[in-house]
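Here the complex is missing a single protein chain, while all its other protein chains stay put.
To keep things simple, chains are lettered A and B as they appear, and every chain counts its residues starting from 1.
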Amino acid sequence: MTRKEPSAATRQNEGANPTYSGNRGLLIEEPLIFEVGDPAASGVDLPDAPETASRLGTLARRAPIGLPGLAEPQALRHYMRLSQKNYAIDLGLYPLGSCTMKHNPRANEKMARLPGFGDIHPLQPESTVQGALDLMALLTAWLTELTGMAGVALSPKAGAHGELCGMTAIKAAHDDKGEQRSVVLVPESAHGTNPATAALLGYGVRTIEARGDGTVSVEAVKAALGPDVAAIMLTNPNTCGLFERDIVEIAQAVHDAGAYFYCDGANFNAIVGKTRPGDLGIDCMHINLHKTFSTPHGGGGPGSGPVVFSEALIPYVPIPYLMRDGAMRRLVESEGAAEGRKPFGRLTAFHGQMGMFVRAMAYMLSHGADGMRQASEDAVLNANYIRASLRDVMSQPFGDQTCMHEVLFDDHFLEGTGVTTLDFAKAMIDEGFHPMTVYFPLVAHGAMLIEPTESESKASLDQFIGVLRDLAEAAKAGDEDRFKRAPQLAPRQRLDETRAARQPVLRWSAVEPAEAAE
Amino acid sequence: MADIKFTEAHEYILVDGDIGTIGITDYAQEQLGDIVFVELPEVGRAVKKGDEAAVVESVKAAAEVYAPVAGEVLETNKELEKNPALVNEDAEGKAWFLKIKLADADELSKLMDRQAYDSFLETLS
Partner (left out) sequence: MRYLPLSGADRQAMLARIGAASIDELFEDIPENVRMGGLPNLPLHAGELDVERQLSKLASKNLPASSLPFFVGCGAYKHHIPASVDHLIQRSEFLTSYTPYQPEIAQGTLQYLFEFQTQVALLTGMEVANASMYDGSTACGEAVLMAHRITRRSKAVLAGGLHPHYRAVVETLSLHSGHGVTALEPIPNSGSDEIISAIDDETSCVVVQMPDYFGGLHDLAPIAAAAHERGALLIAVITEVISLGALKSPGDMGADIVVAEGQSLGNGLNFGGPYVGLFATRAKFVRQMPGRICGETVDAAGRRGYVLTLSTREQHIRRERATSNICTNSGLCALAFTIHLSLLGEAGLRRLAELNHASAVGLADALSEIGGVELVTPEFFNEFTLRVPGDGAEIIERLAKKGVLGGVPVARLEPDRPDLHDLVIVAATEVTSKADIAAYRSALAEVLKP
C-alpha cells in the first residue's frame, strides 16, 4: 500500500487554477485508507498480552488480514477531510420530501451518552437497568398519547422494519382467527417499502389508483376490498403531501370487510398534536424516530421504527415487550412468559434502539405538547409558503391546493426546455442546496417533493425560493447548458452510475480489477 | 418468412416458422435508460403468454419482460450477460433476449404488427 501521487485525473482541470495537489483551498482530496495506511501502523496503544496457553485449538488465524492502520493524527485527518465533502442539515436546508430533515438537537446526543444509558448491556440483570426500562415506558406513554393508540412495539430497528412488524402482527391476527386472506391494498403513490413488505409476507399486492387530486377515494377502496383482503397500507398524509380526507370512511370500510388498516407514519410530522391516528381508525402505524422525532440520520442510519397498535392487535405484538411486576419493570422475552398474549415472534436481538429512544425522549420533553403542536403547524406553514411562492413558475400535478408538510411539483413546467428533473436538481447543488426528493412518488411525472420542516427560518425559505425561481426562469430562458453540466462546484461532478452498475467495483483490492482478469 | 409482432408492454417477437425471437423494442430501451443487467431464463423452461420471461435492469429501473406468446425456451442470448449495453445499441437486432419454440401460433394474431405498434406509440407521447 503506497501513497498514490496525484494523477492528471485528480487535478482539477476545468475552470481556472488547476492545482498540483488536486486540492482546492479547503476542499482536500483524500485517498482510501488502503492507499495511505499500513498494516503495522496503529493509533491505539495496547499493552502486550500476557503469556497464556492458547485455547484457540486449530482455529487460530494464520493468514494476514490486509487491514491498514493509521496513527491518530492521520486517522483524524482522513475522516475530517471526508467529512468536508458532505452536505448536512447543520449546513443548510435539506428539502427532502418524506424524510423530515429537521434539526438534530445536540442535547439529544449529550443525553444518549450518559453512562447510565450508553454504557448498559441489554442482558444485565433487570434490577440494574430499571431506569432504562422506565425510559422505554415513558416513550411508550408519550407515543400512545400522541397517537391515541393502545400500545407500542419498541423493537423495530427502522421504519421498514416497523412496517414488517405491523404487517406481521396483522397476518398473525388473521392466522389466529383462521382467516385466509392473501391480498394487501396499496395505493400507487406508496413508498416502495410498502409493497416489498407485503410481498415478503407472501401477500399479493392490489394497487389502488389515486383520484384527480392525488388522494385515495373511499369508493376506490370499497371497490378493491373483498374477503381476500388482509389489510390496506396507506400513508397519511400521503406521499403527495396531502391529507387523506376519506380516511375515516376508508378505515370503516376496511374494518367492515374484516381487514386491518396499516398506516405508514413517515409523514407524521404534519399532524402531531393536530389529529391522532387512533381517532382515524388506524390499527397500526410505524413511527420514524429519525424523522418526526429528530434522531439524526447519520448518513443513512441508524434509525428506529417503533409501531403503535390498536387494542385489536396488541395480543400479537412481538417480544420483547414491557410489563410490570410489582414495583419492578420487566421485559417479556419469550413466548412462554407472554401471559394472555400471542406474540408473533421476535424481530431483532435484544430490545430495540435504546440510543434513539433517549434522543427522541429528549426531543419530546424539550418540545412538550405545545412545542410539538407548534412544530407541526410550522412544518405545514413552511411547506405552503413554498407552494405559494413557486406556484406561478413551477407546476403541480394535481393543481394548486393546500398541502400539508410537503409540496409536490412535477416536470411539466420544464417541458420544451430540454432540462429534466434530474438536471434541475443537480443545478440546485451549485446554489448550495441539497436537492429535494426527485422521481418519487411515481404518480407524478418527474416528481419533485419538497419538505422544509419546521426548523427553517423565513430567511432560509426565502433564499431557497429565490434559488428555485431563478433556476425555473433560467430553464425556461433556454440556458440548458447550466443544468446539463451541473453540478460544477461540488466536490465531484456528476458520477457515472451506469458504469458503477455495469462494472461493479465494490471494494478496494490489492490487485487492480483490470489486471485480475475475469 | 420472418414476421415481427409487438405487445403493448413493448416486447417484440420475430417469428420464423415455429421459432420466436423475443426482445424489447427500441422505445423500451430508450425509456429505461442505460441498461446495466439482464436476467435471462433457463433453457428448457416453459412459459405461458404473459409469464415473466426475463428481467432487464437500468440504473434507475427494473422491468419485467413478459412472454408475448406461450412456448419453450430454446436459447438465451449470452452476449447480453457480458454486454448489457447492447440492448441500448441494438434492441431490435443483436440484443434479442431469448428464443422460444411456439406452443400455439394462433396467439400471434392477438399481437400488433409494426404499423399498429407505431400508432400505439404515438398515443403514448
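By definition in this document, a contact is a pair of C-beta atoms (placed from the backbone, for glycine too) under 8 Å apart; a residue touches a chain by one contact, two chains touch by 3 or more.
Please read all numbers here as calculations on a predicted model, not as lab measurements.
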Task: Selected residue (touches chain absent from view) among A:368, A:418 or A:466 - done: A:368
Task: Options A:185, A:254 or A:354, residue touching the unrepresented chain - done: A:354
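Methods note: only the chains that are shown with their structure count from here on.
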Task: Chain centre separation (chain A, chain B; CA means) in Å - done: 37
Task: In the complex, chain A residues that touch chain B - done: 439, 497-498, 501-502
Task: Interface residues, chain B side, partner chain A - complex - done: 33-34, 36-37, 57, 59-60, 84-85
